[in-house]
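For this view, one protein chain was removed and the others were kept in their places.
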Amino acid sequence: MAKHETPLLDELEKGPWPSFVTDLKQQAETKPECWDILGQLELSYKDRITHWKHGGIVGVFGYGGGIVGRYSDVPKQFPGVEHFHTVRIAQPSGLYYSTENLRALMDLWEKYGSGVTNMHGSTGDMVFLGTRTENLEPLFWDLTHDLKQDLGGSGSNLRTPSCCLGESRCEWACYDAQEVCNHLTQHYQDEIHRPAFPYKFKFKFSACANDCVAAVARSDFSVIGTWKDNIRIDQAAVKAYVDGADGYPSNGGAHKGGNWGAFDIQAEVIDLCPTQCMWMEGDELKIDDAECTRCMHCINVMPRALRPGAQQGASILIGAKAPILDGAQFSTLVIPFIEVKKENDFEDIIDVIEKVWDWWMEVGKNRERVGETMQRIGLPTFLSVMEIEPLPQHVKEPRSNPYVFWKEEEVPGGWDRDIKEFRKRHAM
Amino acid sequence: MALSLEELEAAIIEKATKSPKPQLYIKDFYKCDPDAKPRQIKNVANDLVKKGELMFWSSGSTTMYARPDRIKDEEGSEGIN
Partner (left out) sequence: MGYDPKNPMEGRITDLGPRYYGDMLPPVIKENKGTWLYHEIIEPGVLVHVAENGAKVFTVRCGSPRLVTVNYVRDICDIADKHCDGHVRFTTRNNIEFMVDAEEKVAELKATIATYGNKFPIGGTGACVTNIVHTQGWIHCHTPATDASGPVKAVMDDLFEYFGSMSLPAQVRIALACCLNMCGAVHASDIAILGIHRTPPMIDNERISGVCELPLAIASCPLGAVKPAKATVNGEEIKTVKVNAERCMFCGNCYTMCPAMPLADPEGDGIAILVGGKVSNAKSAPKFSKLVVPFLPNTTPRWPETVKVVREILEAYAKDAKKYERVGEWAERIGWEKFFEKTGIPFTEKSIDDYRLAYDTWRTTTQFKYTSHTAAYTK
């Protein structure tokens, strides 16, 4: 493959941020198809339009997911990218790698693909960008036999679940996000690899309400860590923050570069508490935990003084999606608190998941995310399917219209009435 | 009365062969046996893929099912599913 002139892309080699163009050019020295990637991208920069088309490929044999078919619409000019399929590789929960594994993956991709990758794709998989159809089976063979790992999800499958780093390196984790994510990923291998649903379905696990994997915005099934007892307070550390002691910067040091003056616990913590449930008594910080909504702000600001409560678990919210088609949705709170326990293989969470699936597979329309089905059918019906008592926590506020869908059995005497009897008493 | 596994397989293959459009959603197969649970139908359809009676086909973001001989893949990518 010949080198292509790339005057437009060359402009993206300038500037302080690392340049993917420079990186691709260096890679082209050993993987010449990278020249065709650059060449076709340069053409897109010139034409201001994509030059990729989609193909029907979805997986390796027996899999209905994990591969996304892709073809160039200018293959004669750029034969190196005629086929340019994506391979999704399921990531280890929490995105830690041994270099041994990472190098083996790179060797595999150098052998069978373009050498171009994403660390990571939006759903969380490692993404290999660009290979030919005939390489897919050999790649999969080596991936499973030599590296002992597997493809991720795509299409109308369970997508590869993802999580924050959880307890591995975060003091705020309210449950072991990596463990439950890994466990359910293994438990639902069939649903990840073979289509099962009206449309895609995503699990995301964030171990606290800061929600570092954007579970509330991006997953159909969002598991977000919380607690049910009281925020744990170290009053000596509170005093250290108030006194501006060394090693006690506000917000864990996140504001060190700003000119914000001395830490002011009243202005920065107490007054910013959304429920106004905190106050000072002398040197001591008091919290009325019954009023607390566990938003994490005070804990974020004073990580050495405040910790989540000790009775930890998660809230389950359901139904987030991006705007196609009727607008974006966040997940809706369904289960206020659930323990996330490895001891019973996360049975309680699996029960909830399968109730959602059984209902959605039955009533969901083609290409309808579960959040859209919930909206179409209504939250009251969804809660009754889930066998969950309606709670004020399920809504921000009660409805303001009176159009209740009463059921016949809720009305004494039912709906079966006789118009003739009615007319005897009410002339028209 | 639920169909036997063989009857359900035959009904799914017939549906995929005779439907006006070659690509079907999993939901299109639910009608093959209204008494079966959706997950049961899904498992049978996915098994038929393994047996080569059906193939997966992607619209781009949705995965569908088809009889392999009804899909003319202009990119020449037969052989994958």
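By letter and in written order, the chains are A and B; residue numbering begins at 1 in each of them.
What we mean here is this: contacts are C-beta pairs under 8 Å (C-beta built on N, C-alpha and C of every residue); 3 or more make two chains touch, one makes a residue touch a chain.
All figures in this text were calculated on a predicted structure; none of them were measured in a lab.
*Asks:* Out of A:Phe84, A:Phe346 or A:Trp360, which is the one that touches the chain we can't see?
*Replies:* Once the missing chain is taken into account, the touching residue is A:Phe84.
*Asks:* Touch as defined at the start, partner being the missing chain; which of A:Gly115, A:Pro198 or A:Gly313 qualifies?
*Replies:* Considering the complete complex, A:Gly115 is the one touching the chain left out.
*Asks:* When the complex is taken as a whole, what residues of chain B touch the one chain not shown?
*Replies:* 21-23, 59-62, 72, 74
Note that in this section only the chains that are shown with their structure count from here on.
*Asks:* Using Cα averages as centroids, what's the distance between chain A and chain B in whole Å?
*Replies:* The answer is 30 Å.
*Asks:* Show which residues of chain B lie in contact with chain A when the two form their complex.
*Replies:* 25-27, 37-39, 42, 46, 49-50, 56-58, 60-65, 71, 73, 75, 77, 79-81
*Asks:* Name, in rising order, each residue of chain A that touches chain B in their complex.
*Replies:* Chain A reaches chain B through residues 54-65, 67-69, 71, 83, 133, 136-137, 154-157, 190, 194-200, 357-358, 361-362, 365-367.
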